[in-house]
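Please see the structure below; I have some questions.
Excluded from the complex is one protein chain; the other protein chains are retained at their positions.
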Amino acid sequence: MFRFLLKRLALTIPTFIALMFITFVMIRLVPGDPIEVRRGERGISPERLAQLRHEMGLDQPIWKQFLDYANALLHGDFGTSIVSKSPVLHEFLTLFPATVELTATAMLFAVVLGVPAGVIAASRRGGIYDQTLMGLALTGYSMPIFWWGLILVLVMSNTLGLTPVSGRVDLVNYYYDPVTGFMLIDSLLSDQDGAFWDAVRHLILPMIVLGTVPLAVIARMTRSSMLEVLEEDYVRTARAKGLSWTRIVGVHALRNALIPVVTVIGLQVGGLLAGAVLTETIFSWPGVGKWLIESINRRDYPALQGGIMLIATIVILVNLLVDLLYGLINPRIRHAK
Amino acid sequence: MPSDTVIPAVAAAPAPPAPPGPIRAFWRAFRENRGAVLGLVIVSIIFFVAIFANWLAPYNPLEQFRGSETLPPFWAEGSDPKFILGTDAVGRDMLSRLMYGARVSLFIGLSVMVVSMVVGVALGLVSAFFGGLLDVMIIRVMDLIMAIPSLVLAILIIAIIGPNLTNTIVAVTIVGLPRYVRLVRASALSELTKDYVTAAKVSGVGKFRLMTVTVLPNCLAPLIVQAALGMSDAILEAAGLGFLGLGAQPPTPEWGSMLADTRDLMLSHPWVMAFPGIAILITVLAINLLGDGLRDALDPRLRRS
Partner (left out) sequence: MKFRTLLGAALLASSMLVANAAEAAKTLVYCSEGSPENFTPAINTTGTSFDAARPVYNRLVQFKPGTTEVEPALAESWKVSPDGLTITFKLRKGVKFHSGVNGFTPTRDLTAEDVIWSFDRQWKPDHPYAKVSNGSYDYFNDMGMPDLLDSISKGDDDLTVIFKLKKPNAPILANLAMDFAAIQSAEYAKYLMDKGTPEQFDQIPVGTGSFQFVAYQKDAVIRYKAFDGWAGKPKIDNLVYAITPDATARYAKLKANECQVMIAPNPADLAEIKKNPDVKVLEQAGLNIGYYAMNNEKPPFDKKEVREAFAMAIDRDAIIKEVYQGAGQKAKNLIPPTMWSYDDKIKDVEYNPEKAKKMLADAGVKDLKIDIWWMPVQRPYNPNAKRMAEMIQADLAKIGVDSTLVSYEWGEYRKRMQAGEHMTGMLGWTGDNGDPDNFFGVLLGCNPEGKPNSNNIPKWCNAKFQEVVNKAAQITDKAERTKLYMEAQKIQAEEMPQVNIAHSTVFEPIRKNVKGYKVSPLGSHEFQNVELE
């Protein structure tokens, strides 16, 4: 087990080096200049531009910039954002909890609704529940989430006034310092009446929007995996032994059917982060997705480089974790390795 | 399979009927699935509309009718019967733009699908057959692509090569490529262990021929399913890029950018925003229905029932 882990970790090292190189090169290929882009109509004189580029080290040869960058990275320094002038790692860490909060609740939403939906559909195969649920799931899977977000805002916020239009929390009425960065937790810690509910209200629409596609995927996956398991001998045996259908489905079959679902959940993390980019943009959610897009627009090289590196690291680690988890819940795989 | 072939009663014909060919068998399985057939019908209609948009669309999608801006569809109050689905912010006919937009979206979807198939099959087969360093490199690059959130990567690519229709296709293809490569590689690897491949090898079939003629056809079934799903994903991703202003450039009627263009009118004229989204949803949904049908019909394990 441990050796397997080590081997997998070792395999990611070349990936990181390549990632570092490719992001660096790609970002430098983007036309535009971090100084130019921040100027208004007036623009900037060539002399002043040259001076500023020199101060920022942008006039160094590319290979030197890369070596400096790689060297700093090895020492855990992700550079300093050109726009905010604060360390990239610090920026990332202040924004990341917002993204985690959003993606984690979206995933929770997807699992809590998706698994039962899949189980119900599978146990009523071909029936009206199955068809309705799977029809809905496919619709969710086909949803352009940026449009879905706008429609939900239009209906839920503007017409019905149920939820706020955007943002994470109302810090005007409820003021508290970020302790953990997770508003659901911070609002509870703040001990102010209504603060938690306020945080929930802000979270609900983005969560639904981001959770829609994973919800559909999980429901579909649970159903097909459940169908497969229900065909297996031990389920038949259990039925023959006269165990109740609920017990068979709920206890025996579900446990085994969930194995592939766990993998799917893991694989959805990458997709979720991509979806978070659009969701955060629509709801002005101050997370890393929105920050990355803004960094591209502002040509904030260090922020973009550092941000992509950090996100990619997380995706790679999560995939690794899923592999391990998969090995744990499915001993056959572990022995095979 | 035999269970659903109707065996004619006694000796009308002396010889038993030949087993149905693979295509007929596939079609039989496919048409049982009502959803899939519905998907096929809708996709056909959308293709028809896209191809014949010149004749079907009531107006030129670029023509601006001054004084008739942001009209609602015909059933809503304040509409103009001349414009069935109303007009957009600068007075262009919504229906015509949607019809021409189908062209753009399907073109993107198909192009991405074809290019991904060709490149994905090539890389996947090479990876599976040659193994070694080449395999490692290809797989590492694919891992790399998958580690960066797809939309961020696509935006970065577009930022480098500039926003337009062709570049949207390039970006979406690159982002989606790993799925094709991995799929082809995995199925080729599993085929390679089978006896018929060994037999072919022994009988001296060349590597290239082994790759393309012997192994590839046996990997096609999952690939076809992936292609259908890949097409719908491509349409969604391209629309997402269009929504961020990085897709087809104005005044091209592209559904995603049509949505983005009217975001400021969301509250005052919700209709203008509703239709492009519905068009995307219906198209993607229909293709996915079709893809599901293909999968069920092609995958013998799920076919029985």
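Going in written order, the chains are labelled A and B, and every chain counts its residues from 1.
By our rule, a residue touches a chain if its C-beta (ideal position, glycine included) is under 8 Å from a C-beta of that chain, and two chains touch if they have at least 3 such contacts.
Keep in mind it's a predicted model, so treat the numbers as computed, not measured.
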Absent chain's touching partners (shown only) are A, B
Touching the absent chain when the full complex is considered, from A:223, A:252 or A:299:
A:299
Just name the one of A:32, A:127 or A:250 that touches the chain not displayed here.
A:32
Thinking of the whole complex, not just what is shown, which of A:13, A:172 or A:240 touches the missing chain?
A:172
Among B:36, B:71, B:99 or B:159, single out the residue that touches the unshown chain.
B:159
Give me the chain A residues in contact with the hidden chain, please.
31-33, 35-44, 48, 52, 55-56, 80, 83-86, 90, 93-94, 153, 157-158, 164-173, 175, 177-178, 181, 283-284, 286, 297, 299
Contact set of chain B toward the excluded chain (per top definition):
62-64, 66, 69, 89-91, 159, 245, 249-251, 261, 264-269
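Basically, only the chains that are shown with their structure count from here on.
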Show me the residue ranges of chain B that touch chain A in the complex, using the header's touch definition.
35, 140-141, 143-144, 146-152, 155-157, 159-160, 162, 232, 236, 239-240, 243-244, 256, 259, 263, 266-267, 270, 273-274, 276-277, 280-281, 284-285, 287-289, 292, 302, 305
Per the touch rule above, chain A residues touching chain B in the complex are 14-15, 18-19, 22-23, 26-27, 29-32, 125-126, 135, 138-139, 141-144, 146-148, 150-151, 153-154, 158, 224, 270-271, 273-278, 281, 289, 292-293, 296, 308, 311-312, 315-316
